[in-house]
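Working notes for the structure below.
Yeah, one chain of the complex is gone here, protein chain that is, but the others are all in their spots.
Chain IDs A, B and C follow the sequence of writing; residue 1 opens each chain.
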Amino acid sequence: MLLNTISSKGLAHHSYLVGDQAECAVIDPSRDVDRYLDAAAAAGCRISLVFETHRNEDYISGAQDLARRTGAVVWRGESPAYNVPYARVISEGQAFGFGDVRLTTLRTPGHTDDSISIVLRHLATGDDPIGVFTGDALFVGDVGRADFYPDRAREVAGLLHDSLQKLLTLGDSAIVYPAHGAGSVCGSGMARRELTTIGYERANNPKLQLDRDAFIQAKLGEHHEMPPYFRRMEQANAHGPSPLERLPDVQATTVNAASEALERGAQLLDLRNDQAIAGASIREAIAVPSDMLASFGGWFLRDDRPIVLLLDRSSDLQEVVRTLVRLGYDDVSASVAGGFEAWSTAARPVQPIDGLDVHELKRRLASREPPVLLDVRAPDEFESGHIESARHVYVGRVAEAVDSLRTARQIVTFCGTGRRALIAAAALRRLGLDDVAVCWGSMKAWKAAGYPVTGAKPQ
Amino acid sequence: MLLNTISSKGLAHHSYLVGDQAECAVIDPSRDVDRYLDAAAAAGCRISLVFETHRNEDYISGAQDLARRTGAVVWRGESPAYNVPYARVISEGQAFGFGDVRLTTLRTPGHTDDSISIVLRHLATGDDPIGVFTGDALFVGDVGRADFYPDRAREVAGLLHDSLQKLLTLGDSAIVYPAHGAGSVCGSGMARRELTTIGYERANNPKLQLDRDAFIQAKLGEHHEMPPYFRRMEQANAHGPSPLERLPDVQATTVNAASEALERGAQLLDLRNDQAIAGASIREAIAVPSDMLASFGGWFLRDDRPIVLLLDRSSDLQEVVRTLVRLGYDDVSASVAGGFEAWSTAARPVQPIDGLDVHELKRRLASREPPVLLDVRAPDEFESGHIESARHVYVGRVAEAVDSLRTARQIVTFCGTGRRALIAAAALRRLGLDDVAVCWGSMKAWKAAGYPVTGAKPQ
Amino acid sequence: MLLNTISSKGLAHHSYLVGDQAECAVIDPSRDVDRYLDAAAAAGCRISLVFETHRNEDYISGAQDLARRTGAVVWRGESPAYNVPYARVISEGQAFGFGDVRLTTLRTPGHTDDSISIVLRHLATGDDPIGVFTGDALFVGDVGRADFYPDRAREVAGLLHDSLQKLLTLGDSAIVYPAHGAGSVCGSGMARRELTTIGYERANNPKLQLDRDAFIQAKLGEHHEMPPYFRRMEQANAHGPSPLERLPDVQATTVNAASEALERGAQLLDLRNDQAIAGASIREAIAVPSDMLASFGGWFLRDDRPIVLLLDRSSDLQEVVRTLVRLGYDDVSASVAGGFEAWSTAARPVQPIDGLDVHELKRRLASREPPVLLDVRAPDEFESGHIESARHVYVGRVAEAVDSLRTARQIVTFCGTGRRALIAAAALRRLGLDDVAVCWGSMKAWKAAGYPVTGAKPQ
Partner (left out) sequence: MLLNTISSKGLAHHSYLVGDQAECAVIDPSRDVDRYLDAAAAAGCRISLVFETHRNEDYISGAQDLARRTGAVVWRGESPAYNVPYARVISEGQAFGFGDVRLTTLRTPGHTDDSISIVLRHLATGDDPIGVFTGDALFVGDVGRADFYPDRAREVAGLLHDSLQKLLTLGDSAIVYPAHGAGSVCGSGMARRELTTIGYERANNPKLQLDRDAFIQAKLGEHHEMPPYFRRMEQANAHGPSPLERLPDVQATTVNAASEALERGAQLLDLRNDQAIAGASIREAIAVPSDMLASFGGWFLRDDRPIVLLLDRSSDLQEVVRTLVRLGYDDVSASVAGGFEAWSTAARPVQPIDGLDVHELKRRLASREPPVLLDVRAPDEFESGHIESARHVYVGRVAEAVDSLRTARQIVTFCGTGRRALIAAAALRRLGLDDVAVCWGSMKAWKAAGYPVTGAKPQ
């Protein structure tokens, strides 16, 4: 049996290649489909089927491109309101076989109406399910979001509950292969572990300990961010995204040419690491460290303007381009040759963003003119414990709060470790605020130092 | 949680790196320990513990070297007759923790007296076992051999049965991480799949469907090959194998220098692929295609003489050297520069080994002077169906049969696919038989052609 | 200064990336242009110019595709009869600059009418030429062919002479960067060394020791093979080859599906190594070991039929596809999953091709019924020394000789090392001859054994 996990790092998205030695299926391909073609070629295996377990909001599907390039057939669940021209509609219990490997469909709606799970059997050793690809229904330690149909919130939470119960009937011994892992925007409570089983989740997943009503209540009480690009992904995936023959060709560009592109409306995307951005920031740039791009880029980047990249290292280029393409940003026109050194030696303005450790933060907060402490974590993180004087605005939404911050003498941004705080600080700087500082280490350091936290839920 | 599988291909051996983000254990390291050090460095994780799940017969353990290079402590199970100076003896239920990862020992004797399993928990999500490292007790679709204590055969089969029952108590939902996969000499019925769970094996593993007596009877009825190097591995692993600072440096050598080395007693190891060996064979060489070296090299190579390599491609060198070192062949002195082309253009004698497809085999067997058909598969493969006139000798034991074959007009070697048949044919040629041919495709082709098979067990 | 050599192995073709840190030119790109884009991205350098030093016969140019994907301008020399729509015509002495790097054109016709050389200067250190890209005018130890205009043979030989004299005026210290190295079909006397200088060639290149008349006479006396695909390349390069968005997607295929494809007209291309092809040959396949594909594939493959690959290792796939695409074979539809093992275990017919070493060849030639010895080397190799009884037919032309060979009892093919002999033997077998054998080691072994050679030119 062939079973490869192919992950998209920042998205914390897992896709799978599953089959026997000669033929296989791909489950939930991302848009840079060369990865699946290469993996199949290495395995000497033909891709003949593609499954989408559900409508995707957080990335653009590669199903259509993969089908076009391999002749594979795309299958997906039914959704009255979401007709996907490039796919066939799968029915409950529909079975597909490759040699002694068998895949069977389960309809598991709730996260979306068209959500399916795919049960894996290895007939060489028995008829029991050996695993199940659960899409966004069941994760390691969490379950899928159920907030995509706000006017049917209670109904879909119930649907998800019932789908999860259906998954439990597969038996404790089935291994769970979810579409996302820890770090995904598609859930917040996922465990930092790749694998789990139905039985383990039945016994330990907090959401699976609740009865139907309690489950619905819990889901209604959840708050998830809905980044602005979700709607765009959803539309693109419905109609079939524009074909992508290959990754965009990103040519190097001089600082001068880059500056001209910016004047003509391009966006400068500064992908250096957080400390480097703070050390010497470029005010006009959208600053998101490259390893945070998948999670936070979509909050700041526009999709109707070309993107010019500024990278720490040219070896990062390919992974950055893959991430952008997965999010539907195809117009990556250029990368600044020589990176920051070229930028600064061309006498372009740069300025530091002030930074402080938690000890200095504590001193300043205790001073007579304390700064505004802006905690940019997710609402549930904030609620689970914060510094007393902190004001909460989610990192992706600082633009909405900027007007109310203009009068502040100084703003210190704060998050779990300092990394999101830096993104927020750079965004505020770009929006015209001058005295912005970032707190390195943030809450994790604050706690390590033994400083007091307010509003922490008892654990 | 960090959980990496690091496999040794030909041995079908799996070792594991398991821990949290800062610290980890290695379970059953092979002797080329740089792999674990590199994986730990990539993960930014310190190796502080090493476990051996059992005494190893099929490869040399890297536990001692890994401990020496990292400061880690080696732990292993107790065995009265097998005192390992470099390790501490673990006790039942002994627990080790890395952050929220917990490892606990289970004594699971039977395969060997010192066999242990290691239960994995992820306290971040619950107290239930999420997995278990089963060593050579439980495999995917099979259980361990129990033939290493011939005078206690019944007793150890019973011990293995009880150990497996003990593993079943971990619950259906625990994932099984075995020390071997399909292709290993440590079992014959393993499924071609990496993962399984306790529950799946409980319900589907043929050996776990038997009661204690039937299990013992079944184990007593098994026949496993006991290659000559097993005893050597066992001894080396007991006393602590000689330290290996790094992989041996293998220099290129000219054909002339190689020939001189052979005259001084070195062994020429021809690692070309099977068809190439047949196309132009070197009579004096031990011929084992590189991807079969781990399984069959130990049957033919002596450990008291230097080895000179002849490779298809110089890029294979490192993997070949790793495989040899894992088997305790450290004296790999040289590799013939230019490979076969250099050998043949130096006017060294080469000859083809005749080859035939199954259609030609059928014709020859039906002729008036049919060849001797030598089936070199494992006994249980032979017993599950063979060509009527075939004579059985296991590929590793053809030297023992060579005298009885000298009178044969022609010998055709035969196996499952032709690959072991080629090794046998080359071995017979080396032992002085001239008219030896190999049947390409062998039993798989014979069946595909619809030709008759004798003695097949009903399925 | 940036100066990267990007070579196409089998073609022994060199292309170059040359520029400064921000911008560069590509000289003589092959059709798989991703290599140049990747190299430029790694260097953080924009490709803004593409040069073709001459009309290419031995591969398809990537100039047009590279221009399309980068916005670069293509420049090439003038040729009245060869109008290339995608390029601008360069004039003598035209200069291009990147920072302190300067490129200047020299018209150097002879190999082709449009041949140019490009002189490299590094103004940071001086005005003298530091190197020159000589295309197919001057090689290491040889000069270009001058046989592409048969009715103007004397004239173009003279043109080439004059162009070489012009190159000599650049001064002894200029480094020579040719478009081809040893092994190319574009010359036969190239030295096995990457680099040379104008001065070294002036003093040591045999062709540069001749006066104009002697040079012309020598060129007229040369014999070069003109493979059937040269004309096709020439045409494609003139009109602009069809755009190649990316390398073809080659899916794995089962033996059955491959067989069906062959019945519908596809060509099976057996790329295993020479000894493997001999050990178990597939009669219907075109057999060319993968590392000889660039030099010999074009003699045997048709460009109007799909190609199905049979590979030793799936890791060879990409390099094979690149080679085929460079030769204009874009319709590479599939690769047999499982390679030879799959083929043979599917009970498809295979047969060995007999092989003998030179000692056995000597015995057979001395026997009463000696085989026909077919020497398939190039004419000049044959003329420089052969076995007395040998008959000469070039490896690429055995099909033309097959009828005259049908009466032979046995044919033994023979070349420099046995490698081309195997290709010839397989081709003859495919054309219906049964008793064909290959001589391993061939002339190099024959000489090493001290056996007599006829017709050797005194050295």
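Please note the rule applied: a contact is a pair of C-beta atoms (placed from the backbone, for glycine too) under 8 Å apart; a residue touches a chain by one contact, two chains touch by 3 or more.
This structure is a prediction, so every number in the text was calculated from the model and none was measured.
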item	value
Absent-chain contact - pick from C:S91, C:T125, C:N256 or C:T454	C:T125
Candidates C:G62, C:G141, C:G240 or C:G441 - the one touching the absent chain	C:G141
Among C:E155, C:D172, C:E260 or C:D434, the residue in touch with the chain that has been omitted	C:D172
Residue among C:E194, C:D213 or C:E260 that touches the chain left out of view	C:E194
Contact set of subunit C toward the excluded chain (per top definition)	1, 3, 122, 124-126, 128, 130-131, 140-141, 171-175, 191-200, 202-205
Residues from subunit A at the interface with the omitted partner, ascending	272-280, 312, 340-341, 344-360, 417-419, 440-442, 444-446, 448-449
Interface with the undisplayed chain - residues on subunit B	21-23, 37, 40-47, 69-71, 245-246, 249-254, 314-315, 317-318, 335, 337-339
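Please note the rule applied: only the chains that are shown with their structure count from here on.
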item	value
Pair of chains joined by the greatest number of C-beta pairs in contact	B-C
Centroid-based (C-alpha) most distant chain relative to subunit C	A
Between subunit C and subunit A, distance of the C-alpha-averaged centres to the nearest whole Å	48
Where subunit A and subunit B are represented by their mean Cα positions, the distance between them in whole Å	42
Touching two or more other chains - residues of subunit B	none
